[in-house]
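What you see is the complex with one protein chain gone and the rest in place.
What follows is subunit A.
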Amino acid sequence: MLVETGHFALALALALSLVQAVMPLWAARAREPALRQVAVQAALGSFACILFAFAALTYAHATSDFSVLNVVQNSHTAKPFIYKLSGVWGNHEGSMLLWILILTLFGALVAVAKNAVPPVLRANTLGVQGFITFVFVLFLITTSNPFTRAVPAPLEGNDLNPLLQDPGLAIHPPLLYVGYVGFSITFAFAVAALIDGRIDAVWARAVRPWTLTAWSFLTLGIAMGSYWAYYELGWGGWWFWDPVENASLMPWIAGTALVHSTVVMEKRDALKVWTVLLAILTFSLSLLGTFIVRSGVLTSVHSFAVDPTRGVFILAILVLFIGGSLTLFAWRAPLLRQGGLFAPISREGSLVLNNLFLVAACATVFVGTLYPLLLEMLTGEKISVGPPFFNATFIPLAIPLLLIVPFGQALAWKRGDVLAASQRLFAALAAALVVGLAALALTWGGPVLAPVGVGLGAYLIVGSALEIVARARGYGSNRVRGAGLIWRRATGLPRSAWGTALAHAGVGVAVLGIAAQGWATEGLATLKPGGTLAAGPYVATLDRVAPRPGPNYEETAAFLTIRTAAGDVVGHVDTGKRFYPSRQMAVTESGLLTVGASQVYASLGEIQPDGVGLRLYYKPFVLLIWIGAVIMALGGGVSLTDRRMRVGAPVRAKAKPVPNAVPAE
């Protein structure tokens, strides 16, 4: 019964989203502003409906209701409860529903954010948002209905893919989807501006919190996915340049460019048309990220089962939104008033360069991901584009980009001074040189690129700190002395300044972690109990191999003691091989021992009578990669709490305090 009600709620949401899509346009045509209010109600209504449907599906999963096909295909009575819940979105239908839930949540947030967005822009944005919701709910109901019944209901389900039975599944997709879907708001704003034919600094201010929110979540989502792949896939890599990863990286890069170009637009009234285009592209890439894998044109390790009938619908959706919005752009963009000068040597000039390199990197990933497909279609030739290609093309684009980060910060708006900026960055450049050379000297004979990366990371971190110091100290005659005074003034700086510095320092931290992987070492051996294997400064001793059954799997685990070369015990690690009978699948559970920011990574191989195959990695400072990403996202969050963002752009703070209109971080 609840399942049917959930199904009905979906249908209701379909109707409401159509109302939401049509009313703002009608309000504009009929010159009847009151009708705009209907879009607000409809947005709240469709959110409530989707929330109910999602709750109904969750209930079906939680209670293992095997009369629902989706539950049969992805659940099992013996599956741990947390995976019964996260299993709701561990499949195509459920993840689509989650996607739509977040879409309508953002719609509802825009609907209630009265002070953050001017009324006409808000209504048009809701209209565009409603249209997106309509199309996706239609897609869900017609091709991927999560509420389809299984008749007769089986006694047991097929269980969830073992690789997905991990806490990572509970966190990774929701974060990622908030990121992807958050950009739908930016997209809706852009399309609304194109429909309205008006765009200005108010638009840029209104759109920035949403862009930052989406970007921060996407950053966390990608980092979480990367860490999950790192420990779950069991071969120790943290980024594989897999099509799915690339699909999530592209909107992130475009979103990063967007976050920066809206700053230029807000401050200098320049780059308007470009920002609108970027907003459209970012969401288009998000759509591509969500769907290209499901459409069956690209396959990858982490794709859901592919159904060709969905492919056509998905491609139609992509053509509709991407093609439609780009056509609208081509038609309406010339109407947008161009404004703002920019000098090449200035803060805005450096932000333009940032956009140039980011977009070039994004284009490289895009072409690299889709090129084999196109080439095969056109000529029948089959080639592979793998990590060596991306490393060879992406890194040369990333290095100049990272070099200009502190530099751009040190330049003034309108007209910068290269010499003054270099002087301000002297400490950062010196730190980079010292740290890089020290790394090179300490690891003489090792990889050459790694010390360069370490220097770059130090440069970014110190550069970000210098920016805060310089701003707190003030310029010219306002310059102050004394560490205490500078610190007091630093705490009074706008939150956006701190957010920027944090995010940039986070990039530096991640770069340090990535560079340090050049010194990762690996050991490989067949061990009997008592045998040892070394990796880096640590030695692992195999204590014993023993069965360790779980609720819905059988496992053989190897228990290891990790010691330093001198023989002191550092800790214990266990790694196992699990077999899931319901899916006839085996997976490896890697064992991790964290020492500071470094990790010892153990992974069990073949189990044979003469011993077990064991792989041991030493990953120096590997955690910095993800800690850096978290700091980046934190920077986005801190920026969001800036007073400028809390207070609605067009509304001056009146006697009445303005309610918090920004979505929670």
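The rule is short, and it goes like this: a residue touches a chain if its C-beta (ideal position, glycine included) is under 8 Å from a C-beta of that chain, and two chains touch if they have at least 3 such contacts; residues count from 1.
Following the convention adopted for this analysis, contacts and distances are computed from a predicted model.
The unshown chain of the complex is recorded in UniProt as "Cytochrome c-type biogenesis protein", chosen from "Tricarboxylate transporter family protein", "Pyrroloquinoline quinone biosynthesis peptide chaperone PqqD", "Urea transport system permease protein" or "Cytochrome c-type biogenesis protein".
When you scan A:43, A:68, A:163 or A:411 for touch with the missing chain, the hit is A:163. Touching the missing chain, out of A:71, A:263 or A:397, is residue A:397.
Across the entire complex, the residue among A:352, A:539 or A:640 in touch with the chain not shown is A:352. Touching the chain that is not shown, out of A:388, A:446, A:494 or A:571: A:388 (per the contact rule at the top).
For the options A:80, A:447, A:529 or A:613, the residue in contact with the chain missing from this view is A:613.
Where subunit A meets the missing chain, the touching residues are 163, 233-235, 237, 240-243, 299-301, 340-344, 352-353, 355-357, 359-361, 363-364, 367-368, 371, 375, 379, 381-389, 392-393, 396-397, 524-526, 577, 584-588, 603, 605-606, 613, 615.
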